[in-house]
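Sharing a structure with you now.
The complex appears here minus one protein chain, its other protein chains still in place.
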Amino acid sequence: MTISMAHFPILAIMVLFLGAFLVALFGRKSEVLRNGISFLATGGAMAFMLALIKPVMIDGEVITYWLGNWAPVSGWAIGISIEVDALSLFFGLVITVAVFVSCIYAFTYMKEDDSLANYFTLFLMLSGSVLGLVLSGDLFNMFVMIEIMTFTAVALTAFRNNYEGAIEGAFKYLAVGALGSTAVLTGIAILYCQLHTLNLAQIAATLPQYADSPLTIMAFGLLFIGFGTKAFIFPFHPLAADAHAVAPASISLMISGVLTKCGVYGIIRLVYVLFQNVEVPAVQYLVVGFGTVSMFICVTMAFNQHNFKRLLAFHSISQVGYVIAAIGLGTALGLSSGLYHAMNHTLFKGLLFLTAGAVQHATGSLDLDRLGGLAKKMPKTCILFLIGAASISGLPPFNGFASKWYIYQAAFEKGSTSGNFFFIFVCVVALITSVLTLASFIKVAQSVFFGQLSPEFKDTKEVSLAMRIPMWILAVLCIFTGLLPGKVSEYLLTPATNAAMNAVNYIDQMMGQGYAVSHGVAGSLGDTAVTFAGVWDPVIWLLLLFCVTCAVAIVAILGSNRKLGTREAPAALQEPEKVAPAEAKYEPFFSGEESVYSQVGGSDLFWGFKHNLKKYFSFMHDWHSGIVNDYALYGVVAIAFVLVFCIAFV
Amino acid sequence: MFQNMMDKSVAKSPWLFHVNAGSCNGCDIELVAVLTPRYDAERLGFRLAGSPRQADIVVVSGPVTRQTRDRVIRTIEQVPEPRVVVSIGSCPRSGNVFKGSYAIDGPLEKWVHVDVAVAGCSPKPEAIMAGLAQATEILKQKRKEMRK
Partner (left out) sequence: MTTFLINLVQLLIFPGLLFCVVFGVLLAGIDRKLVARMQRRVGPPILQPWYDFVKCCGKETIIPRYAKRAIFIGAPYVGLAGLIVIALFIPVSTYGSAFSAGADLVVILYLLTVAGVALIVGAATSGSPFAGVGLSREMVAMISYELPFVLVLLAVGRVAGTGTAIGCTFSLGTIAAFQAANGPLIAHWSLIPAAIAMLLVIPCEVGSHPFDIAEAETEICEGALTEYSGSPLGVFRLSHYIKMYIMTALFCAMFLGGITTGIAGVVGIVVDVIIFLVLCGVVSFLCMTIPHAICARLRVEQIFKFYWTIVAGLAAVSLIMVWVGL
């Protein structure tokens, strides 16, 4: 049996699961074997995905594969299928790159932990399940993958169970995540009962007949909120904060960069391919509404945080809110910009979590109120952090700016063409959230890297090169995707958007030509020509910036008198005056000359902003109670709300 | 050419930093009065800077008390070259009525070189302005010397 292109997806998934199995068997014996197997497994999966770029993205093929060769019989799909179109491959690429980077990072970062064979087994299972989710063509298979994903993620969150709150955080994730999984399962069960099939393509083909039935709409609502739980949208966001705060940094990268993307992928498949109801205004309101609320609430919550990783977790959900709001707009530009931002989010968020891990590794602390001045001790990590922070804040010419700009354009255009003020409101909220994100990262930069070094951290050392390499990989990718949005759009985004909007092709590839039309599925949705308006050619900009900087620097240097050298304290101060015993009673009035540690950071910053919004912040503080029962309640209320909304309006 | 422009500008835009070395505030009030519309020091380019690092002329008032002595020295050290020290009032020169007290450790000349001393208790704003104008000339000289 020859291995052809069609086998690559299943090979990628199997390589990861096989790796997990082998690490479980042999990992305890030898560290080299364990690391080697993990590296080969993740590298192999990434290689398979990269090899698929040419046929799927560039040539536009769709790879289909029936497990066990159980092809459809008389128009009914019986077997489990794998269908890799450009959308799946897009997410597959993002996922495998993130998995590979996380794996390399974990080699050094987790060195001091024990039972690492367990860690890598779970990690490879997590990776395999996530890849299986996005490549799967079968709805129940997706659910199975979600379950593997959830359980391994929960176990990995609690991996460092000596941390305070680790098991509690994992428990919250499990409990409320189970709500989401239940919602997905119920939705799938309802669809199966109605349509008697689990194959995505066949569901997409046969669903339009039942489009108005309340059961179908209920299934839509359940599936939407179920996938939304995986993406941690509002009101499931407190789970992410608790989970991220205690998970190891490489797992935080996975949770924020990879698991949330699975939720996003699920929502895209649901709305664009399965139900094809993204042009229904009520659905747009639902999706965009959830995205916008997540965006804004999470970024304001981040202002109150003391823990570096909790703050990053809230920002992670805020950015996922951007993605969901963008894909909910229903236009090609919206979907395209949402996908771009999803990719960028994995890259820059991953980078930020890894730098947080590096800080934790070097100092042992993540408390923003205690850290400070680390730029002197960890300069290279500082540069990496600044790249990540500039990307997430949307500063040109990094990648966050490009994708956010397209999201604003998409929202503004949608508002204009539909005449609906809601989308303009979304655009305004998005712009405000961007500047609040910037403020939050200025706070982190000042609290962790700049400012004064606390005496308790004066022995910190820079982290090793082995930990910096994965961070540099992500940073370089951040810079490149920011400098070349045209190329990214041409090779990655446009094929993915076309694939998502062209459900007919998806169905036909799977079930045979003509299947879709015979079942009355309409043609592709809307206009897939994406025009990225405006002159944004970042390479020219960088040259400009460089020229101007040179010109200015020359002028300034010509005139100044630079004496390089250090200054000593003047002679008059060399000996502090000793206080004679008779005058000791005046001592309290002559305070000493030692420099005092006075770092302004953490909670000291942005008083003006927090003061004015005191009521809002105290309400948020009380609402995020930390009790898992409350979070489960919010989850149930959200499910109920979505169901009622869907049945009433969709 | 740039250097000549800079020499001239240093005299045209001297920024002040005021250090109170235990003064009774009388001289401080007169100094602030110099910046008000009536005497208007801003027409000569004077500006009160908030940080010693941004200052050219350090204006010291008050007899140098023991508590402030080290701070005054430190603050003046933080002022970038070229800098000029101006003492206002007779307290920094001789201690005035506080001379001989256990609490003061002056005169200012003992610790830093004073370029211009404006006498009086408290000196009139016109006298302060004249002293500051002299200080700008000395500033220009110092910049020229710095270049060599």
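Each chain carries a letter (A and B) given by its place in the written order, and its residues are counted from 1.
The criterion applied here is as follows: a residue touches a chain if its C-beta (ideal position, glycine included) is under 8 Å from a C-beta of that chain, and two chains touch if they have at least 3 such contacts.
Just so we're clear, the structure is a prediction, and the values are computed from it rather than from any experiment.
Considering the entire complex, the omitted chain makes contact with A, B. Within the whole complex, the absent chain has one touching residue among A:Gly180, A:Gly415 or A:Pro495, and that is A:Gly415. Within the complete assembly, B:Gln54 is the residue of B:Asn25, B:Gln54 or B:Ser101 that touches the hidden chain.
Among A:Ile10, A:Val23, A:Ile203 or A:Cys427, only A:Cys427 touches the chain left out of the display.
Residues of chain A in touch with the missing chain: 373, 375-376, 379, 382, 386, 393-396, 401, 405, 408-409, 412-413, 415-417, 421, 424, 427-428, 431-432, 435-436, 438-439, 442-443, 445-446, 449-453, 533-536, 541, 544-545, 547-549, 551-553, 556-557, 559-563, 567, 598-601, 604-609, 611-612.
The omitted chain makes contact with chain B at the following residues, 3, 5-10, 12-14, 37-38, 40, 42-45, 47-51, 53-54, 56, 78, 80-82, 143.
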